[in-house]
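Here it is, the structure in full.
Note that one protein chain of the assembly has been removed; the remaining protein chains are unaltered in position.
And now, chain A:
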Amino acid sequence: MTALTTRLPRMVKPAALHTLLLYVASFAVALTLAGALVTLTGKSMSETAYALYQGSLEGGGSIGLSIDEATPLLLVALGAIVCARAGIFNIGQEGQLLMGAMAGAVVGLFMPGPGWMVMVGSLLGAALGGALWAGIPAVMYYWRGVNVVIGTLLMVFVAAQLAMYVVTQENLLQEDGEAGARSPQSNLLAEGVMLPRVGEYPDLNVTSGVFVVLAATVAIVLLLRHSTWGFRLRMLGHNPAAARRSGVRATVLGGGALLISGAFAGMAGGIMLSGTIGRFQPGMADNVGWEGLLVALVARNHPVAAIPVALFFGGLRAGGGFLASTGVPRYLVSVVTALLVMAAVFPAAYAELSKLRKRNKPVVVEG
């Protein structure tokens, strides 16, 4: 956690110490609660902790799994950060991710051509799918004034319904096979369409999607900090009136940020599809959209800080999966990981809240 807090941007010393203490305290509380729960259900806390460690950090294979889990989280977080900088809150990544994966699956299954071309096409299709899904609330907002938070959120539920529909219709995406023996999922993508893996099991091996994500991170950092686009985006986020005066068109720039955020979430879905899962399943989003938002929150909307945070959350997902396979009940795994997620999120949320309170406090110094 130390590495994380020192990476957080522009922290002055006393504030950094304060933040560190806050993290230590909230993790202590979370671990105590988790321990109590595990002990109550008759399991051993030390075994549980060891299983979490085994699943996320022990050996190359586990580390690779953690990185695989972190990859889409980071991508979702990057999109959320771009949006937040523009002062817009897209919280519909869970749906945008699912729609991205669906679009990626359609391209991956039906586009003709050599494998690598289909693979690239599938990823681009995924980005486009996510962007389109985010585009709907963008249009609703800039055309009719529908709140973005509500618009993006509700589209998540529409996405879930749509995903379930396409995999239960044989003339759409449902897998081939005997009637009655088909699952609600798509066919497997062809071997050549899948993102190649780097490294060999059981040593460290990761999907090559991770390099796409790292490149995206570098690009976002550079653009936000040094481009005129990033400058205008920040201006829009901090003060829309001043931005408009200076010629920033909120529809273009803010709507664009929303589309970018959707594209990133969609791409995350595409990478999950062709990097690990291999086929479209309506449950494949598995909270990655939501947790990506938390990554952005804990990283305080800073793309560089999002990297270690995404790794931490990814490790937690990998460790939680392993823990479930050791016989600890699934619900207990969920509760334990949720407690740890809350411990990671609390200090950032607390800081946001106190910032808000400070800003709302009336200024009485004026004589």
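Just so we're on the same page, a contact is a pair of C-beta atoms (placed from the backbone, for glycine too) under 8 Å apart; a residue touches a chain by one contact, two chains touch by 3 or more; residues count from 1.
The rule is simple: contacts and distances are computed from a predicted model.
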item: Options "ATP synthase gamma chain", "Multisubunit Na+/H+ antiporter MnhB subunit", "ABC transporter domain-containing protein" or "2-hydroxyacyl-CoA dehydratase": UniProt name of the undisplayed chain; value: "ABC transporter domain-containing protein"
item: Selected residue (touches chain absent from view) among A:H18, A:R182 or A:R234; value: A:R234
item: Given A:A250, A:V304 or A:M342, the one touching the chain that is not displayed; value: A:A250
item: Residues belonging to chain A that touch the chain removed from view; value: 226-229, 231-232, 234-235, 238-239, 241-250, 364-367
